[in-house]
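As structure tokens, the structure follows; a few thoughts come after it.
Only one protein chain is missing from this complex, and each of the others stays in its spot.
Up next is chain A:
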Amino acid sequence: MTRIPLIRRPDVLAVLVGLTVLTLLATIGAEMGLVSTSFVKTLGKTLCLCLVAVAMDLVWGYCGILSLGHMAFFGIGGYAIGMWLMRARTEDIVAAQLANRPLPPTPEEIDQAAATQIFGVVGSDQFPWMWVLSDVLAVQLIAVVLVPGLLALIFGWLAFRSRVTGVYLSILTQAGTLALSLWLFQNDSGLRGNNGLSGLQNIPGLTHVPQSTLSLWFLWASAIALAATYILAAWTVSGRFGSVVRGIRDDEARVRFLGYDVEGYKLVVFTGTAMIAGVAGALYYPQAGIVNPAEIAPIASIYLAVWVAIGGRGHLWGAILGAAAVSLLSSWFTGGGAPDIDLGIYVVRWTDWWLVLLGFGFVAVTLLAPEGLAGLILRLTRRRPDRIGDMGPDKGALRREEASAEPAE
């Protein structure tokens, strides 16, 4: 099987060029004072959401696993980096306070004071066990990918080996996500209960750098992470691995009968995308400033699926499109950006009605344009959509078109 070199593929090119232009424009605009810091942060956060949407598209659009738990991995990534950010910063502050005492502070005293500062809100004055290594940046950086990866590995292994598929699997991932968020909501979970971790926008050791500069750094980091992930994802799905994974999506049993280790492939995709989600979260939350258990609740993961579905699953760039469009629109509507509509007897306030619009709009997309925005764009730009019928593992799967043609993109 011959591959088109990645760099010649239009979608890779478009994504790379688009990201470069976006970051350059944002940087120039920010330097000239045309773009506010908060808007730069919004852009950076949106890129992180696009990143996790690419992961979601890999696992759902290509592998057919509707995971309702990838935002949990995203949140775990945020918690992992947040632990270091919060602890290191609190220890800096505490050390500065204690330096005025007649005796020089001992490491135990600093620890104690930092723990009281961080965990006072949940009535504790000690670091829980999982914070033992939280003052080592390297450990927490490893945890950003390792913890989501391990959780996904264990969960996926349990679920896939008992052949849980389809809606069952979705419900199970949702339940797992719910369990995680409920556990985090407890005060004695060791992660400050529903207070979450806060003050993450302050980077220890970089206190002299203003937020306007930091936000640009994070925008660049997010853009680079997205570009790298996109290239990696595009390369993965275009090869033999990608064909097997799509085969699993379309008819799992046939792929199994052809001798492939279906569970292994699924596990690799599930775990790998969980790690990508962790990285996305670790980039997102320092820009957002706060992470709390509500962000891990199942609803967040369902929204992620909605973004990907609206963007068009099965197209990596569609996922990016969907995540960016819906999350930006969402903050425009809920932020009061959209004008109210006066119907005479009733004023439609979009802060109240946006969710209704989103809900019904999403149903309409599912019914009328199952391939999402990407499908519409393809239909407009090409004569022939690269695929007829739905993208699910049921009726219409494994079309002749796909079997004969080269990978679509």
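The rule we apply is simple: contacts are C-beta pairs under 8 Å (C-beta built on N, C-alpha and C of every residue); 3 or more make two chains touch, one makes a residue touch a chain; residues count from 1.
Criterion: contacts and distances are computed from a predicted model.
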Just by its UniProt name, which of "histidine kinase", "Hydrogenase nickel incorporation protein HypB", "CidA/LrgA family protein" or "LivH_1 protein" is the chain not shown in this complex?
"LivH_1 protein"
Given the contact definition stated above, which residue among A:T46, A:S170 or A:S222 touches the chain not shown here?
A:S170
Which residue from A:P105, A:P128, A:G199 or A:G289 sits in contact with the chain not drawn here?
A:P105
Tell me, which residues in chain A touch the chain that this view leaves out?
66, 102-108, 155, 158-159, 161-168, 170-172, 174-176, 178-180, 182-183, 185-186, 188, 298, 302, 305-306, 309, 352-353, 355-356, 358-363, 366-367, 370, 390, 392, 394-395
